[in-house]
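Every protein chain but one is kept in place in this view of the complex.
Lettered A, B and C in written order, each chain numbered from 1.
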Amino acid sequence: MKTSLKAPIVAVNFKAFSESTGKKGILLAKICDEVAKETGISIIVVPQTTEIRKIVETVEIPVFAQHIDAVAPGSYTGHITAESVLEAGASGTLINHSECRMQIADIEAVVSKCKKAGLMSLVCTNNLPVSLACSLLKPDFVAIEPPELIGGDISVTTADPDIVKNTVVAIKNVNRDVRVLCGAGVKDGKDLTMAIKLGTEGVLLASGIVKAKDPKKALLELVGRR
Amino acid sequence: MKTSLKAPIVAVNFKAFSESTGKKGILLAKICDEVAKETGISIIVVPQTTEIRKIVETVEIPVFAQHIDAVAPGSYTGHITAESVLEAGASGTLINHSECRMQIADIEAVVSKCKKAGLMSLVCTNNLPVSLACSLLKPDFVAIEPPELIGGDISVTTADPDIVKNTVVAIKNVNRDVRVLCGAGVKDGKDLTMAIKLGTEGVLLASGIVKAKDPKKALLELVGRR
Amino acid sequence: MKTSLKAPIVAVNFKAFSESTGKKGILLAKICDEVAKETGISIIVVPQTTEIRKIVETVEIPVFAQHIDAVAPGSYTGHITAESVLEAGASGTLINHSECRMQIADIEAVVSKCKKAGLMSLVCTNNLPVSLACSLLKPDFVAIEPPELIGGDISVTTADPDIVKNTVVAIKNVNRDVRVLCGAGVKDGKDLTMAIKLGTEGVLLASGIVKAKDPKKALLELVGRR
Partner (left out) sequence: MKTSLKAPIVAVNFKAFSESTGKKGILLAKICDEVAKETGISIIVVPQTTEIRKIVETVEIPVFAQHIDAVAPGSYTGHITAESVLEAGASGTLINHSECRMQIADIEAVVSKCKKAGLMSLVCTNNLPVSLACSLLKPDFVAIEPPELIGGDISVTTADPDIVKNTVVAIKNVNRDVRVLCGAGVKDGKDLTMAIKLGTEGVLLASGIVKAKDPKKALLELVGRR
């Protein structure tokens, strides 16, 4: 699975939007699957927890969980274990998303658990020092998302190209095996092209696709105009 | 759905045990479904979040979520919304389980959201004052679970029959429409019989069934020897 | 101490404003003390945790903590126990402030701990059902603070007089011994007069006093124009 994830990578976080809940989420995943096949771009879908299994059964592209709790299987209620996500067919998980920040000991535990379980780990970070610290925990991916830009109209690659470039260099200096994505404000093909130019292997985005009037068109604009 | 939930009610919390993860969870749900049909007892299954939809598609008995976050659909990552649980086909949810305690404002918000969405709400509580306070929030069910007995060998109905009896009376005094279950240490048919005798409408339990060598036998012992 | 707290009561939450940090907080407490003596109004100061002891040594009016953690003395780091707050000389504590929401089991534990320790308990609530639920936990005070009005320009007593009035009636119906305050947007004497007229015994406020250019003048305007 991992080897097939060649750059550029587009990870679509479905979040808890009503546009990605239930059947709408399954439909959205199908669109991502189609676009991946049509364009050859690596697309990862990150659906709501309740739809992971159904979407795994429906699409061929990798499916990530939005979050995993740092607990082993056991006497926990309401927790999402790596094991349950794996059983549902997921290929990986987001970790420490800005809307789901985690304690550092828990990030380390989940990254390590993913490695053992064969799940890909994608840790979200908010600035340079945190990106470096998380890179030392050896996740597969780090996604840089300056929180002040998330959900905004300006792409991180436009607002702060040097931050992206310098963070990529600094991360590689600390752990050359970590693959870097960037997020926040990413909307169209120019943003993706710029993200690649700045040294990342792709983007993590959400509302730009999920809340688009025509998600397929939005996705094609993102991956096509290159 | 609600009207069919006549006492005695047995709610089986699958928790995050490996015995209830993935396919094992689906199998366990089928066993609960069979026993419900064979005995006429109302059984609710409470699977891991990733398996809610699949289990809803597999069994005919009510399926509850283990937890719902107090957020509306929107820009949240890793959160479980009432809407996603409803779309996956669940009939209700646990709220404030001892392993997933919630802020009071959030308990109120989720109970209220469940009422609007047509989901049943089952609030877990730890002592008399908290049980009364939660009953005023008008959930469908309150499940009394003294934390010192959870997972233990002695049933709450044996260890502390008066607590159960008095709590039921006090709850009904505050809100006669709330249905009361009890949990903690519940294992066999005697415990269930006693729970009903003390004024509750059934039990919430987990390891006694989920981790039993033969869950079907354990369930039948629970509901049969009456 | 408790008996001396006759209505109208004005509780000033210092929050973590720079205007109430360190020496500025001590000065602000002195101003509250002066105004209490000059006007005969019951004023409670709620300073930052680090200044509780110093302010207790400096003023004669009651000093409340902003928060107490639901833990007994023991192996905890960074937690604020009822015992430490009591030893520092505080007379009571806020509980479940909108900026420090607590789990219901913890609210109950802290209210109960306060009762044993001789500390007054003041539970903040956000709407009618939560206010009723918390009143059943038998705190000394409940302070109604609709979150949408906190920090705003419109007083809760102007924006929503019926909410205040109805909540007071409903609370008294559930527990006649609970004393009710209201908060959110309270600024001047008219607001306090209205709060009393609507059935409360006073107000809980913060920025209106703490961030005022002249806190003494602001306090006198609050308690004087009656």
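Definition applied: a residue touches a chain if its C-beta (ideal position, glycine included) is under 8 Å from a C-beta of that chain, and two chains touch if they have at least 3 such contacts.
What you are looking at is a predicted structure, and each value in this text was computed from that prediction instead of being measured.
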List the neighbours, among the chains on screen, of the chain that has been left out. A, C
Which is it among C:V45, C:A105 or C:A206 that touches the chain not included here? C:A206
Chain A, residues in touch with the chain not shown (by the definition above): 96, 101-108, 112, 125-127, 129-130, 132-134, 136-138, 174
Even though one chain is not shown, chain C touches it at residues 13, 15-18, 21-23, 48-54, 66-67, 71, 73-81, 83-88, 94, 97-100, 151, 206-207
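We adopt the following convention: only the chains that are shown with their structure count from here on.
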Line, ring, star, complete or other: which one describes how these chains touch? line
Chain B and chain A are one sequence twice: same or different residues at the contact, by the over-half rule? same
Which whole number of Å gives the spacing of the CA centres of chain A and chain C? 44
Length of the line joining the C-alpha centres of chain A and chain B, rounded to whole Å: 34
Identify all positions of chain C at which a residue touches two or more other chains, and write them in rising order. none
